[in-house]
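Structure, as structure tokens:
All protein chains but one are shown at their positions in the complex.
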Amino acid sequence: MINASIMTFNILNILPILVLAGFGMIVLVTDVLSSRKWVNRNILAYISLIGIIIAAVLTRSSTGTTLFSFNESFVTDNYSLFFNFIFLLCAGLTILISHNYIKREDINYGEYYALILFSTIGMMLMASGADLLNIYIGLEVMSISIYILTGFKRSKLISNEASLKYFLLGAFATGFLLYGISLTYGTTGAINLKQIASFIAEKGGMSDPLMVIGMGLLIVGLGFKVASVPFHAWVPDVYEGAPTPVTAFMSVGPKAAGFAAFLRIFLTAFGSSHLEWQKIIYILAILTMTLGNVSALSQTNIKRMLAYSSIAHAGYLLIALVSANDMGVSATLFYVLAYIFMNIGAFAIIIVLSRKGDECIQINDYAGLGFKHPLLAIAMTLFMLSMAGVPPMAGFVGKFYIFSAAIKSGYIGLAIIAVINSVISVYYYLRITVIMYMKEPAREFVPLTISPLMVAAIVISVVGTLQLGIFPSKVMEIAQRSILMMR
Amino acid sequence: MITITHYLVLSAILFTLGVIGVLIRRNAIVIFMCVELMLNAVNLSFVAFAHYLNSMQGQLFVFFTMTVAAAEAAVGLAIIVALFRNKETVNIDDMNIMKW
Partner (left out) sequence: MINYLPILILFIIAVGFAVTNIGLSAILGPRRPTREKLTPYECGIEPVGTARERFSVKFYLIAMLFVVFDIEVIFLYPWAVVFKSLKLFGFIEMLTFIGIMLVCYFYIWKRGGLEWD
């Protein structure tokens, strides 16, 4: 007779996730019923948005607490709540920019919104997971949803190919992550991060070679999800092939979630033996930044350029991980938030300018935009400047915090390399601005149809980029409060 | 006497076979099967560890890995079928629309 006891159970902790799951299912069911007269498929976006807003309100209401539940496998602390906010914001903005796009491209299925909600659930699980099982399941829920979203234009070959590449490589990387978890479990006897940490602290570091291998495999698996360099090969192809709003979504969401898990695992579980992994991440950070920025220089396709730029940004975030101090964590939180605004904003403008059957994703397609649509050009310029790290934009402040964290931990060389990289990146970001204002239009700009939702997304992104750049202190304060409970 | 080491070595061999398969095979479905082999190799090591450590968590993990693998199989097959409809091949050497 096996006796099982009911574990500590606090449903309030997972309420935002449950709400999102519920709304995801409502969207699915509403969609299959939408052949009836009384349901309109256009309301699905609004249903999803309502779900996201409710989840955000619930998340907000539980700030300031640190609660472990479900047998200490799920944690609600300021760190996870901050990340959950980021994911909800990201999902919300993505839905705003998708609404018109998926109607135009004839992929207006309810599954689109449901999958965005489901992958947001996965991300939230990753950020709130206090054991490796929860983090693994979150990662898979997120990834599987995004594999499908990538191939959502199923009649388009480019979308199919991107989806297949992402899927095969993603599943491959999952294998490594899982093997890493298995070896960690085998050597420490626990999958709970706190127990792993106390085991390592007792042993006085990584004595077992199996554990070192396990940790290395964890770096491979997570490194793939955040697109760090030796594992980045999928990024440009997948970003180019996926539907543009999905590209926007997956360039920020999974990356943020990957870093949430990365930081939590490596600072909580492997925190006491940070000297071992810092060397590896140090090299990865340099490679990631440099290769991302240098490859971005020669791109002619704006989606590929942003793909390489997102690799470079992952490199900057790895610096924060290397510094492994409180400032690094808060800088990561700040940077990810800033990155959401500027990146989704940039993709929003790409979507506005594209038409059915003509994606207009060559950089030269943007020639003359400054004269025809000055407002869009100004917004695009803002996002590009912010990504390049020009003050007073959000990107500058984020980079400033990250580099300071590195210097604080004594990684001055790394900070210098990062600054040089930043300077390189200015070239390709500014090139778009120059083309927009200095070149004669190469094509006709048809009258644009911008939906109110799209306007809302762009306005939110612009305001966010400026707000974080000019008045960063308030958000930074929240970010700093979100790290206290980490250890 | 079969010890934990035997299981771990077997699991490592299976995992490596899976990795080699992914790297050298060219058919998307075969590659996917190799990935599944990797996951199952990991499952074996989880069960062996769980038995050795006398803890349930490893077994628990296997349940979830299997579920995830099933979900992945469904999605993977769907993606491969969708690709085959448009391209009439699942050879990954032909996946070359996007190049730098």
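The chains carry the letters A and B, assigned in the order they are written, with residues numbered from 1 in each.
One rule holds in what follows: contacts are C-beta pairs under 8 Å (C-beta built on N, C-alpha and C of every residue); 3 or more make two chains touch, one makes a residue touch a chain.
Note that the structure is a prediction, hence the values are computed from the model and not measured.
J.: Counting the whole assembly, list the visible chains that the omitted chain makes contact with.
T.: Those shown chains that the absent chain touches are A, B.
J.: For the chain left out of this view, which of B:Val9, B:Ile24 or B:Ala74 touches it?
T.: The missing chain is touched by B:Ala74.
J.: Out of A:Ile14, A:Leu28, A:Ala415 or A:Ala479, point to the residue that touches the absent chain in the complete complex.
T.: A:Leu28
J.: Spell out the interface residues on subunit B facing the chain that's missing from view.
T.: On the subunit B side, contact with the omitted chain comes from 63, 66-67, 70-71, 73-74, 77-78, 81, 85.
J.: Name, in rising order, the residues on subunit A that touch the hidden chain in the full complex.
T.: For subunit A, the residues touching the absent chain are 1-6, 25, 28-29, 32-33.
Quick note on the criterion: only the chains that are shown with their structure count from here on.
J.: Calculate how many whole Å lie between the centre of subunit A and the centre of subunit B, each centre taken as the average of the chain's C-alpha atoms.
T.: 25
J.: What residues of subunit B sit close enough to touch subunit A in their complex?
T.: It is residues 8, 15, 18-19, 22, 28, 31-32, 35, 38-39, 41-42, 45-46, 48-49, 52-53, 55, 57-58, 60-61, 64-65, 68, 71-72, 75-76, 78-80, 82-83, 86-87, 92, 95, 97-98, 100 of subunit B that touch subunit A.
J.: State the interface residues of subunit A toward subunit B in the complex, per the touch definition above.
T.: 133, 136-137, 140, 144, 147-148, 151, 154-158, 160-165, 167-168, 171-172, 174-175, 178-179, 181-183, 185-186, 189-191, 236-237, 240-241, 295, 298-299, 304
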